[in-house]
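Here you go, one structure.
Omission of a single protein chain aside, the complex is shown with its protein chains in their original locations.
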Amino acid sequence: MSEMHAETVGYVRDTMLPEQDPPATSVGAIGWLRENLFSGWFNSVLTILSLIFIYWILSALLPWFFSPTWEATSLNECREILAEMGREGHFGGACWGVIRDRWVQLLFGFYPSGLYWRPILAFILLFVALGPVLFSDYFPGKLIWFSAIYPFLMPWLLWGGSVWTPLLVIAGLGIGYGVFRVVAAAAGNLAGIIAAVIAALAWWIFLVGPLSELIHSIIPAGLNSVDSRNFGGFMLSITIGVVAIAISLPLGIVLALGRRSDLLIVKALCVGFIEFIRGVPLITLLFVASTLLNIFMPPGTNFDIILRVIIMATLFASAYMAEVIRGGLAALPKGQYEGADSLGLDYWQAQRLIIMPQALKISIPGIVSTFIGLFKDTVLVSIIGLLDPLGLSNAIRADSDWNGIVWELYGFIALLFFIFCFGMSRYSMYLERKLQTGHR
Amino acid sequence: MTSTTDPHTESFRLSMLIYDTRYRSTTIQVVALIGFLILIGWLISNTAQNLQDLGKEPSFRFLFEPAGYDINQRLIEYTSRSSHLRAAFVGLLNTLLVAVMGCALATVLGVLIGVLRLSKNWLVSKIMTVYVEMFRNVPVLLWIVLFMAVLIETLPAPSAFRGDDPESTMKLFESVALTNRGIYVPEPLFSRSLGDVHLFGQSALNFDVSLNLLAIVAVLVAGVFVSGRIRDRADAIQNRTGVRPTTWYLRLGVVFVPLIILLVALGFHLGYPELKGFNFGGGTHMRNSLIALWLALSLYTAAFVAEIVRAGIMAVSHGQTEAAAALGLRPRRIMGLVVLPQALRVIIPPLISQYLNLTKNSSLAIAVGYMDITGTLMGVTLNQTGRELETVLLGMLIYLTISLCISLVMNWYNNRVSLVER
Partner (left out) sequence: MKKSVFLGALTVAGLSAGAAAAGTLDDVKARGTLNCGVTTGLVGFAAPDANGVWEGFDVGVCRAVAAAVLGDSTAVEFVPTTGKTRFTALASGEIDMLARNTTWTFSRDVDLKFEFTGVNYYDGQGFMVPSGLGVSSAKELDGATVCIQTGTTTELNLADYFRSNNMNYEPVPIETNAEAQQQYLAGACDVYTTDRSGLAATRAAFEAPGDHTILPETISKEPLGPLVRHGDHEWGDVVRWTLNALIVAEELGVTSANITDMASSAGDNPEINRLLGTEGNLGEMLGLEADWAVKAISAGGNYGELFERHIGESTPIGLARGLNAQWKDGGLLYAPPFR
């Protein structure tokens, strides 16, 4: 019996076998390689082809890239340095001296060098101002006040001038609000809005200029003013992009609402505008800015080319923005509209309290990608002679020291654009994920 | 504020225009229309005043004067004595050429890259990710000038082909020459011609269409049509009897046999490029500017198309694939019959808007000296005549027409495939 038992025990294991390592070919580096690179002959061929491709690219680029020419002061000096090392010919090596010599110019254009802190500060504050909107988790909500002030602060920092001008422009908002309260109490809301808009516009157009000069002559306070034609390089691209997007957002909302409205004529006008702008290339709009906009304005008015470009870029962006916001509006469930109606809200209340907060939130990724697109498109201004990074690269190549430089400048410009745009697109993806979880 | 009206007082008061919802929308529309008309009128009067001050009367007469400049790539006959209008037409054809070529290549590359990004091969999918990010995040204008620089700097000049022991030789059995002035490929020639059709008579837009070409297209279309009928019949037989007759040789035959007979009859042969004087002569010359623009636009747009394709394929729910597999379909048929038709519904609308973008981006041709409509009408013609208003407006109108045509196609397709919602 006991023997039997012993025999039975011999066939039954009462302890677990020690875990064995998986086969060496399916774990660790080798396993990963088998799994991801060499699963099957087709994948193996693809992998090998890819490796050859990468080697081919790197072997062409790296020797050129590592070139000890950082200190050179002209292209000829680069050539001498490379020739001493025995690296002759067109692709002997990069001439990085041009970047050392001109990188500040590529970033700031001809902005006075003593004032570089102003665009830098404006750029940093931009993130502070956008913080409550973009990274709402990490920023205290009260900072939204700063976001409201920023649109006035930024032009002042960049263009300089009397501090009273932006203050008086802000005061215009207060005046508008005051007029609204008074008139609305007397003659109703709509009349109040109309009166407020007229009062504010009159204030801005006729009074702000002389008043700010007057106060400035009494209490001078302000920054050195900088002409916008001194703007250049990446600063110009960022300025055009940020200003155009900031203004195009409200325009885009209005256009999107107009396009979805039941009012036939309003809808036709909005559709006509949007489709016209989206149907022509940006470069033709820039031709309009550079050659025609002054002809369209009353005789005698004349504002400088950068402002004209910003105007056209704004119109361009607002048409795309309208489509993005229209997409956001369309994505809202119909129940939201019906819910707002059932609460007895009127059109504007419903838009302000229910529809827009949600639609804008859904649209943020689209807005960011519109911004990326516009930011990339700012290089087109080089075609009409503005000195954005690409335009500056032509001016630098016209300098007799750097005549003949090609790749280094293009590479540097492409790298900077890549960093900006890639960062923004990553952020937009992060936001998309965040918003998605928020809805489920 | 209140929108209720008292049914007893039907007499009309002016304030009802604002406060009565029955009238308010009309009021707003009329106000908007008047505002718009005032704006337009203001712009026009400003323009008229300014032009008068400058002493320029708006007029399109310059379009019919001799252009005076030469265009290197011309799909129709053009000399420097032709009119500005004809130069613009040459430019328009060049725009359309690069747009069509770009859309075709961008689609092929985009689909390929989009599918490869979903590949299980880690290296391949990473390379494709790098490609997409690299092209999407750098301005297309920069790509265009970079591609132009690459073509110019890396390919040999025609002079390198000269001499007894040339540095460079022609590729593909001495038929293709890769130079930094462009690529020379063999051109199709006919020793017998059926003649030409002259279109649009004596107007500035006249051009000839070779009857040879028309005949070939006609034979090809007829062959494809007959081949389609054969397939339909085979389908019908298969539906009736369950056995599909073998028809592939017949279908190939009806397309190619008449074509080959026609080509032989017309004396078809290839004209090879050869070095003559400063340049290669003979063959078809694809200029640098065209190639750089074409490649840059296609590769740039392909990055966006790849994302669209990837999103489209991923948008088809996995249950569809599994259900199709449960029906016993093979993987290839699952792709062709289940996944792709559904993915296409998602893919096509954004794809067409990418085509639109590509067409608009082709206006950057000016950066590499490709003579498209921006380079001719809004470039040299504008410079030579000083007619900014007329040329730029005309150019915008042309682009707008192209865009609207593409939009119409998109809307038509959207309506055709849109799901009927429950």
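Just a few scattered comments:
Lettered A and B in written order, each chain numbered from 1.
To be clear about the criterion, a residue touches a chain if its C-beta (ideal position, glycine included) is under 8 Å from a C-beta of that chain, and two chains touch if they have at least 3 such contacts.
Since we're looking at a predicted model, the values are computed, not measured.
Interface note for the absent chain: among B:15, B:72 or B:169, the touching residue is B:72. In the complete assembly, the contact with the undisplayed chain comes from B:158, out of B:139, B:158 or B:223.
Among B:139, B:273, B:379 or B:395, only B:379 touches the chain that is left out of the view.
Along chain B, the points of touch with the absent chain fall at residues 54-56, 68-72, 79-81, 149, 152-153, 156-160, 180-181, 276-279, 281, 288-289, 366-367, 369, 371, 375, 379-380, 382-384, 386, 388.
Interface residues of chain A facing the missing partner chain: 76, 79, 101-102, 105, 109-110, 113, 148, 151-152, 154-156, 159-161, 165-166, 169-170, 172-173, 200, 204-205, 208-209, 212, 225, 227-230, 243, 246-247, 249-250, 287, 290-292, 294-295, 299-307, 310, 314, 383-387, 391, 394-400, 403-404, 406.
Heads up, the rule we're going with is that only the chains that are shown with their structure count from here on.
Touching chain B in their complex are the following residues of chain A: 36-37, 39, 43, 46-47, 50-51, 53-54, 90, 188-191, 262-266, 269, 275-276, 278-284, 287-288, 291-292, 294-299, 372, 376-377, 379-380, 382-383, 390, 406-407, 410, 413-414, 417-418, 420-422, 425. For chain B in complex with chain A, the touching residues are 1, 18-19, 25, 28-30, 32-33, 36, 43, 46-47, 49-51, 53, 119-124, 127, 133-134, 136-142, 145-146, 149, 153, 360-361, 363-364, 366-367, 374, 378, 382, 388-389, 392, 395-396, 399-400, 403-404, 407.
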